[in-house]
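Just dropping this structure here.
Just one protein chain is left out here, and the rest sit where they should.
The letters A, B and C name the chains in turn, as written, and every chain counts its residues from 1.
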Amino acid sequence: MSDFTPNEMMTIAAARALKNDDVCFVGIGAPSAACNVARLTHAPDITLIYESGTIGTRPDVLPLSIGDGELCETALTTVAVPEMFRYWLMGGRISIGFLGAAQLDRFGNINTTVIGDYKNPKVRLPGGGGAPEIASSCGEVFITLKQAPRAMVERIDFFTSFGHGEGGDHRQRLGITTKGPTLLITDLAIWRPDPETKEFTVRSLHRGVTRDRVEATCGWKVRFADALDETPEPTDLELTTLRELQARTKAAHEGGGRS
Amino acid sequence: MSDFTPNEMMTIAAARALKNDDVCFVGIGAPSAACNVARLTHAPDITLIYESGTIGTRPDVLPLSIGDGELCETALTTVAVPEMFRYWLMGGRISIGFLGAAQLDRFGNINTTVIGDYKNPKVRLPGGGGAPEIASSCGEVFITLKQAPRAMVERIDFFTSFGHGEGGDHRQRLGITTKGPTLLITDLAIWRPDPETKEFTVRSLHRGVTRDRVEATCGWKVRFADALDETPEPTDLELTTLRELQARTKAAHEGGGRS
Amino acid sequence: MAKFLSLADAVRQNLHTGDTVAFEGFTHLIPHAAAHEAIRQGIADLTLLRMTPDIVYDQMIGMGLAKKVIFSYAGNPGVGLLRRMRDAIENGYPRAIETVEHSHSAMAQAYEAGASGLPLAVFRGYKGAGLPAVNPDIRTVTCPFTGEELAAVPAHRPDVTFIHAQKASAKGDVLVEGIVGVQKEAALAAKRVVVTVEEVVPDFKGLHPNLCILPHWTIDAIAVVPGGAHPSYAHGYYVRDNAAYLDWDGISADRDAFAAWMKANVLEVGPEVFASRVEGLK
Partner (left out) sequence: MAKFLSLADAVRQNLHTGDTVAFEGFTHLIPHAAAHEAIRQGIADLTLLRMTPDIVYDQMIGMGLAKKVIFSYAGNPGVGLLRRMRDAIENGYPRAIETVEHSHSAMAQAYEAGASGLPLAVFRGYKGAGLPAVNPDIRTVTCPFTGEELAAVPAHRPDVTFIHAQKASAKGDVLVEGIVGVQKEAALAAKRVVVTVEEVVPDFKGLHPNLCILPHWTIDAIAVVPGGAHPSYAHGYYVRDNAAYLDWDGISADRDAFAAWMKANVLEVGPEVFASRVEGLK
């Protein structure tokens, strides 16, 4: 395969983790690209749900917002937002929820709320949106993130959403019955929680990535699996699909500007 | 005016009590006829809501059931039943609720559940349906009833819906903020609750009805207002409207039978 | 994932002895054909859940399939009482049944809570009413903000919900329109969902975006049964058979007349008769 960027590898690795019968709660950005690449390649029947209420969308271009008209126009049906959160998310009908993070810890706990103290924040971030309940109601949670020491931290400043807490059976102790974060896909590697401790462990390095580079871009002491794989590089189909999707998206959004 | 039946008088008297800006939760039978006569005479903009979810219906014929197709076809919009009970009834948007009764007491408490003991009933009646919450959530409740000693009783066998309880401020003591039964229209008379005791008091007798007849058909000791009116008899327009509505209804329902 | 099956297979694979089952449809789209199939298969000891038991449960109760009925209005709409249900409650014929009685508001919200994955519905209701004294499933919670005592009932979580709908797409998505009742909620509240439909269309392209559609992955089985709601109706297909509702009052008044009617019109026929029953109602 020709050259590809770390971001492309991240998106395509995330796409591969999705199955044809998955029902995904899709966020904007990398998750949206990953879900739609999956739909346009190996998972044509995957159900994509955006929290704006659109169920079973098949957008031709990626939305800029969670509620673009394209999502509604290509959806099987569009429901009200309270129904989305009650019947579809809380009702336990979503198999995969995607989350991004401003800060992530080794147990998949996420902060997108504040940097610094909540009452007197250094940076006020957007906040959780649907994340607190996505993290607890979806069957599993996939996290995508560009590695950086200030993003992958020893201790997050705020628990926007709960991953595995302090690890181990912390979720069960809180009465949460879903699996929580089962996959972390970064621009450098694929991580999965240790079955016992729930600490994210590197299972696969993307092509050309070294252990050192993973360690240098992560704020906690990285654990590597004993048998470390190399992530299969993007296929022609995957890369072409992603790039064409992004090209269509760019053209559409620029075309949609003011006259 | 030509002759009219006690039932016609009851229906027309109920129709007159409705205002053009009322929002009515309509039951089948006399209430449905009354609401539609009001709509076809002095209250053209009255909003009629049937618990099947149809809002702002304008049926040409009276429905046999609460969910006839005619109601949906002529409605402004049709919502799901949970929404009907949550946003529209519990939300406090209904000004007038109509209730009928198998048994009624002098304080407007109603039984449509059982005759005899609840656990071992002599007669199992249909039960309350929407009535328990209609009685507490609508701004006011109108009751229509054909007088009979076994219908208007000293003590009802079961509190399907709460009227004024033991009278006085019993509603307020239960934390109910709506007015409850404010009008009882029978085939013989118009009754209103006493402002203090809340006991239903005869305010107006229909044409040709005597006090004795009211007393003979009522199981409790009847109170009459000091100044007793005679209910104005049906006008030509009222009676024609009602009879034409019923004729259309009869023709439609017979025509709707099996081939 | 929705499988297209014969009605007999759809019922056999999804409804089992002892199940809690809802056959829903608020006056409109009542799944009569599915109920008749359950009667033919003799699936018994059922807990029947439905706002308005109506003729459909009067028949199931009369045939002895029900051990318990959870409901809010047990009448023949616009006609009168349900005589088979009364006979079961008042005389234990053909068997005694337990009843759990709610208001419409409670039933509708209990389905809504079930669809939402919640253990209970919280609402303002039952004030001054007699049901809380006879139904231990009506309890209260106290609002931590205002101190108000609110009613609480357990969410409905049937093992199976049966509904009748206008259309399925080839993929198995289902469209319900007109008086939509509690069908979406009853379906989403259930562990298994069986839908009878008037017809299958290739897809739902061109439909308004906000219609009531159940995606194929929320449904277990679909059976095509034209007329399958009769004597209830299907908006856009056929009208309500009011005469049949009126007739039922007489049929159900007598145990033998009922048994004979059920034998001739349910036990000895199949779902294909429903199409002919709505011929004159279009």
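To be clear about the criterion, a residue touches a chain if its C-beta (ideal position, glycine included) is under 8 Å from a C-beta of that chain, and two chains touch if they have at least 3 such contacts.
What you see is a predicted model; the values in this text were computed from it and never measured.
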For this session: Would you list the chains present here that the left-out chain is in contact with?
Result: A, B, C
Exercise. Looking at A:36, A:95 or A:137, which makes contact with the chain not pictured?
Worked result: A:137
Problem set entry | Contact partner of the left-out chain, one of A:89, A:222 or A:242 | A:89
For this session: Touching the absent chain in the whole complex: find that residue among B:14, B:37 or B:72.
Result: B:72
Problem set entry | Absent-chain interface as seen on subunit A, which is shown | 28, 51-54, 63-69, 71-72, 78-82, 84-86, 89-90, 113, 118-119, 121-133, 135-137, 158-162, 165, 170-171, 174-176, 253-254, 256-259
Problem set entry | Positions on subunit B contacted by the hidden chain, ascending | 21, 23, 47, 55-56, 72-73, 75-79, 86-87, 90-93, 137
Exercise. Residues of subunit C in contact with the chain that isn't shown?
Worked result: 116-120, 122-124, 137, 139-146, 148, 150, 152, 154, 177-178, 180, 208-212, 235
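Methods note: only the chains that are shown with their structure count from here on.
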Problem set entry | Farthest chain (mean CA position) relative to subunit A | B
Problem set entry | Chain nearest the global centroid, as defined over all protein CA atoms shown | C
Problem set entry | Comparison of A-C and B-C by number of C-beta pairs in contact, larger one | B-C
Seminar exercise, completed: subunit A to subunit B, mean C-alpha position gap in Å, rounds to 57
Problem set entry | Approximate Å spacing (C-alpha centroids) for the pair subunit A, subunit C | 40
For this session: Provide the C-alpha centroid distance between subunit B and subunit C, rounded to the nearest whole angstrom.
Result: 28
For this session: Send over the residues of subunit C in touch with two or more other chains.
Result: 112, 184-185, 212
